[in-house]
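Shown below is the structure under consideration.
One protein chain is absent from this view; the other protein chains keep their places.
Labels for the chains are A, B and C, by order of writing; each one numbers its residues from 1.
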Amino acid sequence: MVTAALAGASGYAGGEILRLLIAHPEIEIGALTAGSNAGQRLGALQPHLVPLADRVLQETTAEVLGGHDVVFLALPHGQSAAIAEQLGDDVLVVDCGADFRLRDAAAWERFYGSPHAGTWRYGLPELPGARERLRGTKRIAVPGCYPTVSLLSTVPAFAAGLVEADVVIAAASGTSGAGKALKTNLLGSEVMGSASAYGVGGVHRHTPEIAQGLAAAAGEPVTVSFTPILAPMSRGILATCTAKLRPGVTAADVRAAYEKAYADEPFVHLLAEGQWPATQMTYGANTALLQVTVDEQANRLVAVGVIDNLAKGTGGGAVQSMNIALGLDEELGLSKVGVAP
Amino acid sequence: MVTAALAGASGYAGGEILRLLIAHPEIEIGALTAGSNAGQRLGALQPHLVPLADRVLQETTAEVLGGHDVVFLALPHGQSAAIAEQLGDDVLVVDCGADFRLRDAAAWERFYGSPHAGTWRYGLPELPGARERLRGTKRIAVPGCYPTVSLLSTVPAFAAGLVEADVVIAAASGTSGAGKALKTNLLGSEVMGSASAYGVGGVHRHTPEIAQGLAAAAGEPVTVSFTPILAPMSRGILATCTAKLRPGVTAADVRAAYEKAYADEPFVHLLAEGQWPATQMTYGANTALLQVTVDEQANRLVAVGVIDNLAKGTGGGAVQSMNIALGLDEELGLSKVGVAP
Amino acid sequence: MVTAALAGASGYAGGEILRLLIAHPEIEIGALTAGSNAGQRLGALQPHLVPLADRVLQETTAEVLGGHDVVFLALPHGQSAAIAEQLGDDVLVVDCGADFRLRDAAAWERFYGSPHAGTWRYGLPELPGARERLRGTKRIAVPGCYPTVSLLSTVPAFAAGLVEADVVIAAASGTSGAGKALKTNLLGSEVMGSASAYGVGGVHRHTPEIAQGLAAAAGEPVTVSFTPILAPMSRGILATCTAKLRPGVTAADVRAAYEKAYADEPFVHLLAEGQWPATQMTYGANTALLQVTVDEQANRLVAVGVIDNLAKGTGGGAVQSMNIALGLDEELGLSKVGVAP
Partner (left out) sequence: MVTAALAGASGYAGGEILRLLIAHPEIEIGALTAGSNAGQRLGALQPHLVPLADRVLQETTAEVLGGHDVVFLALPHGQSAAIAEQLGDDVLVVDCGADFRLRDAAAWERFYGSPHAGTWRYGLPELPGARERLRGTKRIAVPGCYPTVSLLSTVPAFAAGLVEADVVIAAASGTSGAGKALKTNLLGSEVMGSASAYGVGGVHRHTPEIAQGLAAAAGEPVTVSFTPILAPMSRGILATCTAKLRPGVTAADVRAAYEKAYADEPFVHLLAEGQWPATQMTYGANTALLQVTVDEQANRLVAVGVIDNLAKGTGGGAVQSMNIALGLDEELGLSKVGVAP
């Protein structure tokens, strides 16, 4: 058995990692830590995690987290580096925060306002070459939820050179993506029956991460217009992505590129033609469901993808990458079946 | 008092028109008709309309609808022309369907698959020149809900020549926009906790209507990429709209154009800088709330608008245009205050 | 015109009072005050109240609130008495808090843990004799939202002696009833897709208020078992109420008692037989919709009532009682039409 510790067990990302690790046949769950909630029973904070209800949260220190084979970090941005440094190089550290996702230090500093901590292997195995880079690594940067679905929805088109290097993405997310923070705009009374936009105008922190992934696929810089929408649901992201088609590209070319890209992927599925994805189809699952079409009038490719932001978008992606890094079966502990309706 | 009849009283659009007419100080509600629901008490179908609970729905015929000063048509697409022809030229006919919205007969036939019935005055008073064209008219085509919010969000930019003639719109709508039709994908179990895209790739029928409005504002054809999203809420549309900025256009230019366009409008409001709209702010109200910004990195204007699809997007827009056509105070019977939270 | 001030303008109750006062033809809205939000634009806090967006909130003091004909208090429990004392006896003070609802000082102290401030006229005009007691009064205690719907649903049965003095009420409420407080269990992510019970076992503070109203109707003490349920919606309360039938009472007796009780009430409606209320029917309206039946097997009356907790349950009830106290038309500024769907 592989032992795993988790820092940040009282938040939504931490809770999702635990939900998945409980079902993972090769993982033994070790220390669970928290910040201000240290000392509390997990059952008081995450009552859905019934088998761990009596676990008591410890302080988030390297001493507590050390001595496990894997350490998951589900901490606020900027806190991972200090902990990671104290964990040995033989420990697999899986960071669900943003700290090690970007390669461009200037972009990091512009969007996060703090010094760049470095760059780890990017935990989106379905990107070209990514799976191989994850094997055996000891440091994984789990992608952001918006970048996960945005990149899965568009990379095949950019990698195949089908579209111009200028993409517009509008993505509707459930509220859990904003975490458990106590903010008025996240109250149930505010979000139910309401949709809103936020982080508009290229200021959302996931924008440079999407641009980084697309540039790698396209082999050139890609301009990204990204607008996140807060939708009245707890989980799920739906991304609508569009880019101008390059001359001569047909609908058949487009479909072929996506089919080829994901033919062997266990968790990413192009739906049958004419069927469009809904976030519910991926609720609690590690799947991404996609559809793509061509808008003849506007000469655009339009791709739509859905994931569960906490599952494939955070905890599931983390566990999948961990499986690869550890040399385990990539699918262990992960579901391909959404909890629907 | 002005007498008003309504065809299609059992549906969502019809119910919303009645909700507003009940509160209208100059309207006396006359005949109410329905299709298969003729003969039923309104209270059994629209129990929220308490003051009209004992009204019995009649058959939808010109005989029943005739003899009123105003006739609202809230019928399935394609059914308005036959009824309207039989109503005298002295009757104000307000059509909430699509039949008379488009000027381009070919576009109509391509998107609706039936012969074009004609073009009436377009009931979006905030468009340049539209209010004047509505005064005294006897035939009004109420805009679609998506075009209402999309045009209000973008026309000032196109009219001022700030952006290129190529716009990308992704809009999240509540389910009432799809009407009371009994379809599996509209069941509560399917839509709650879920977001989905539909009509993707330029095939949604509101696409040519948006293009028509933008072309009029821009003075040239505008390419429209439109992606509608079904969001888990009953009412409300949030539209995110983006287009490339023309050279030299600044954020100040953009804000000034919107401020000028809507300075005197009673129902359309540009929010204070930095505040972003949520659909809840317009729930049940005839308001449209907007915000606009510039994405420096992507060189794009991004405009976000919200309306209540049934209010400003259908019934409220219909009543507002009726007020203008009849020479009444434009604001009569219409609220500027959303029912929030 | 009657001038009105409001203390507590940044909360949900305060926002709802303003929503209604904006539409009230006899009211001129004066000073608006807040606690920690004093100094802010109302538009930043209550963006749905478009016509008041530029109002700036003042400090909650008797100086600011004085000099108006009416003062609404939408303050946390325990804060109303100190303010009210400083307002003259010629000012109509309408308290939306709990401070002056209970007659039994011991019950107050047991449930609220502070000294009893006194008892004002109870603002539920539909209770026997209540409307008369409100005329001309200068002090009104607006009922709690749960008591409003619970009493409207059951008082006719108790007043007519149809049931035993032992009632069981389970009521599902939207989250706005809990206010804008920043609590984890009120986050959208927690409440969407979820129902929970709270205040179980007779400990909810509305329990003695329900018991007080029922005892007055029954002419004897009534035992109340009250269980509130938090439902995933912003607004609305549905109360299910059941009590044992007294010997010989028939379904016809029950229906007759409710019909008689509410025959002349403008805002309370017994639905047609066989039709059951949904909270959506009252969204934003001052209506209460009821249905009642007899369970032959269990020998119980079962009454179900719905209101909008913020409208009839708070702000609407406050305005209705104000209208009566001021000698205005009781229906002024209040809607009988729900915003549905």
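Quick notes on this one:
Note that in this section contacts are C-beta pairs under 8 Å (C-beta built on N, C-alpha and C of every residue); 3 or more make two chains touch, one makes a residue touch a chain.
Keep in mind it's a predicted model, so treat the numbers as computed, not measured.
Interface note: of C:V155, C:V294, C:A311 or C:V337, the residue touching the hidden chain in the full complex is C:V294.
The residue from A:R41, A:R103 or A:R131 that touches the chain not shown here is A:R41. Only one of the listed residues, C:E190, C:E209 or C:E330, touches the absent chain: C:E190. Summarising the interface, chain A meets the missing chain with residues 12, 15, 19, 22-23, 41, 43-44, 46-51, 53, 176, 192-193, 234-235, 269, 271-272, 275, 277-278, 280-285, 287, 289, 335-341. Within the complete assembly, residues 166, 168, 170, 172, 174, 187, 189-190, 192-198, 200-202, 207, 223-225, 227, 229-236, 238, 240, 242, 276-280, 283, 291, 293-300, 302, 304, 306, 340-341 of chain C touch the chain that is not shown. Although one chain is not drawn, its touching partners on chain B can still be listed: residues 12, 174-176, 178, 180, 182-184, 186-193, 232-234.
Simple rule for what comes next: only the chains that are shown with their structure count from here on.
For the pair chain A and chain B, the distance between mean C-alpha positions equals 37 Å. Touching of two or more other chains is recorded for residues 12, 176, 192-193, 234 of chain C.
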